[in-house]
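One protein chain is absent from this view; the other protein chains keep their places.
Going in written order, the chains are labelled A, B, C and D, and every chain counts its residues from 1.
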Amino acid sequence: MKSDSPTRVGKGKVVTAVFLKDIQIELRSRVVTNQVLPFAGLVMVMFAFALDNDDVLQRVAGGLVWLATLFSLFIIVQRSFAIDTADGALDSLRVAGIDLSAVFFGKAIALATKLIALEIVLICSAVLLYRVDVSATGLVLLVTCVLCATSGLAFVGTLYGGLTAGAKGRETLLPLLLLPVVAPVLIAATRATEAAFGSGGAQTSEGWAWIGLLAVFAAVFGVGGSLAFGSLIDE
Amino acid sequence: MKSDSPTRVGKGKVVTAVFLKDIQIELRSRVVTNQVLPFAGLVMVMFAFALDNDDVLQRVAGGLVWLATLFSLFIIVQRSFAIDTADGALDSLRVAGIDLSAVFFGKAIALATKLIALEIVLICSAVLLYRVDVSATGLVLLVTCVLCATSGLAFVGTLYGGLTAGAKGRETLLPLLLLPVVAPVLIAATRATEAAFGSGGAQTSEGWAWIGLLAVFAAVFGVGGSLAFGSLIDE
Amino acid sequence: MSQVLQRTSPTGTRTTKVIGALALLVMAWVVVSGLILTPQDVVQGESVRIMYVHVPSAWIAYLAFIFTAVASASWLISKKHSMGFDRFAGASAEVGVMFMAITLITGSLWGRLTWGEFWQWDPRLTTTAFLFVTYVGYLAVRRLEGSVEQRARRSAVVAMLAVLEIPLVHFSVVLWRSLHQGATVLNPNGDVKMDDLMLFTLFSGVVGFTLVFVWLVLHRQRTMLLVDIANRQGLDAAIAARQTESLVK
Amino acid sequence: MIVSFSDVVVVYDNFPALAGASFEVSSGEIVLLQGPNGAGKTTLLRACAGLLPIARGSANVLSCDLTSDRHSVRRKVGLLSHANGLFQDLTVEENMSFWSRLIGASNQDVKTAMHIMGLSDRLSTTRVANLSAGQKRRCALATLIVRRAQLWLLDEPHAGLDTQGRDELDKTLRAAREAGATVMFASHEIDRAQNLATRSLTVVGGLVTES
Partner (left out) sequence: MIVSFSDVVVVYDNFPALAGASFEVSSGEIVLLQGPNGAGKTTLLRACAGLLPIARGSANVLSCDLTSDRHSVRRKVGLLSHANGLFQDLTVEENMSFWSRLIGASNQDVKTAMHIMGLSDRLSTTRVANLSAGQKRRCALATLIVRRAQLWLLDEPHAGLDTQGRDELDKTLRAAREAGATVMFASHEIDRAQNLATRSLTVVGGLVTES
């Protein structure tokens, strides 16, 4: 047995390994499927039920989709880091001496994957339950909006999830930190979705301005996260 | 050191011990205060922001309060049993050979305490944010509604929390099981609260019919829970 | 170490005394001018006088948060990681949160007078509230357990991300259709539509609040230093106590 | 007979961790369970405590028939698992007083147990989360000592303890035996364990043999 350190591993491989691990655990434990989805579905149904009025429903449809996504974000982030801290695996990751910005991207991509799966279900149920019509141009806008908003949420969720993981009692900080930061995403995504849905006579074109904001947000937290994640998670 | 078993402990003492333990842990870890409350607050604020329309807001105020409570219920229940299972304390509880129906009541009362604290904040913020007026008779209705609905939620939450605690992977079952059962509570409590708030011209008197339903629900799950909890938690 | 403590015990210095006196002077002028000398507004009546507190406090809060970010960046970049930067960042954020609270409170009161409501779900108001919450979160991060270096590193990252919210608040009136006053003073066109004395009073307010800010930050950063020193002395005692464990056993 | 198992099978999902275990333990014994990892020692101890359903065979502990009723036995046994069963957010003292309140132990007993396990003074007001591994184990043992069970079941009780703690534990178990209790414990520290035990059983592949 040679005792030289193994060669350093490329960033891409670490990203893939972390991503696969997170997805594999989700497939085993089914937290998103069994726990978050019914949760999010309930919001949609209850509102359809509470506001039995097509006009109002169509107006709130966009907001509801993103509100439900945001809640799910909290739960998924918390769960995703709870898995790593449960048996001290986070410590092992830190001691592995790997590039923590790769861990950041791996976890963020896994988080985004879960969020997108969720959003697809939510948007479809909004279309069905609230009788929303989406035009072809609206669809393009919607898809762009989902992609931009989700990457922003995934980046910021992973970043602050890392900050609040680890020491006991710290996890209670997560909502406090995350709330004010994701609020703009919520607003921008809601407005863009409303434009795509044509709620309240909104034009599709109005939506694209919001996409810009979402893209800036995603870029800021993508770069910021990959730089800062290491020093936040790591003490 | 004598090796006779200690005398069996009265039920009341067990209830108190379990209740105090749960509350003490909450006071230390501040999950409800720091994590659930901001969460629930967000629902209220985001809705106010998304639907900046006094009429609609007043109409949905009641529903929002109870929807937010329901979300919080999931998180609090999960957390409350996670604490017990984390280091195998639930096993120790089972081996202690104590009356498990006393544990049921202890945990349910602790849960209800946390929920009521939360509801007070939610209702106050609804009143402030959504400019709801509550009359004196409405207030009586509201307080009764909160008490009945909360005990129902606390009983059913503790019962199913116990069922899904313990074995790995089972906790993902909780929302699936809990959702259909608490839906009636959500509806009844919403209607009663709307009556208390006078939303959409509802009369206070209309609310009392719903209170009956809530009281029956609480009674059924109080009795059922105290009988079934032992055999559910305990395998 | 205790000598250091004694020597530095009073947090004031000659500079802070001068700044404090100046701040008092300017603020006295703002009170006189704001409440008596300036005219009432055509539309808003007497309530316009709230502006002399509301607007400066908002701007000084921005200034405080920007200082926090700059100090944090300096800490991260500097080779020596001097703790002074970190203490300055923390002190500035604390004072900034206080000023932001003043903005929120005076704004609500003003809103009650002009819109009839304490609170509206208006973009400027909402984003301001979020900015406030963000920095409360920042202060919470500073209180997490860990060493001083950990505190500095964590909070520096948060501060540099949080400061990006300021443009969002400032431009929220443009981004969203807003009830709130648009950029009247700092408007992009550069033409100010305001009575000269009002404008002068407003800027006196800004100067006065800046002086108050500087005075508070200097003192606060000083007390933070003292707390750190006291903690270090507490640690000396704790180390001594811990070492005796080895003798007992 | 305090414990008598005959052809007991215990399954997890589809895996029979005990595959026909038969043995007996009589009053006043200190029985060591030894055997390789994954042999079924933990499973055996948990089955004795009435925590696992018996799939086949007959099991009798302290005159309770575990195949028909796994509940009544629990009041009489004390179990130390691999996990400590403590609340991480509470202090040592609070944990102790919670468990002692549940079983109706006196304050004096609690004090004595904490003293035996060296948890007085500073440690008593420390949150369990901030204890060292061995200190947590000591706390778990202290909650067990106040139980004064008729049958003590301990899963690797020595692991994590320092030498002084191990001596103290051995003394405690011997004293419990003097007072009429019976002890079964699993251990991989064969030397110390055989010194303590009055008899030892070997568990391999879900079967129990005398050794």
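Observations on the model:
Throughout what follows, a residue touches a chain if its C-beta (ideal position, glycine included) is under 8 Å from a C-beta of that chain, and two chains touch if they have at least 3 such contacts.
None of these values were measured; they are calculated from a predicted model.
Along subunit D, the points of touch with the absent chain fall at residues 12-13, 15, 35-38, 42, 82, 118, 123, 130-135, 137-138, 155-156, 159-166, 188-191. Contacts to the hidden chain, counted on subunit C, fall at residues 145-147, 149-150, 231, 234-235, 238-239, 242-249. Where subunit A meets the missing chain, the touching residues are 1-9, 13-14, 16-17, 20-21, 24-25, 28-29, 83, 86-89, 91-98, 230, 234-235.
Basically, only the chains that are shown with their structure count from here on.
When chain pairs are compared by their number of contacting C-beta pairs, B-D comes first. Centroid to centroid, with C-alpha atoms defining each point, subunit A and subunit C lie 32 Å apart.
Put simply, the C-alpha centre of subunit B and that of subunit C have 40 angstrom between them. The distance from the centre of subunit A to the centre of subunit D, each centre being the mean of the chain's C-alpha atoms, comes to 45 Å. Looking at subunit C, one finds that residues 126 touch two or more other chains.
Looking at subunit D, one finds that residues 88-89 touch two or more other chains.
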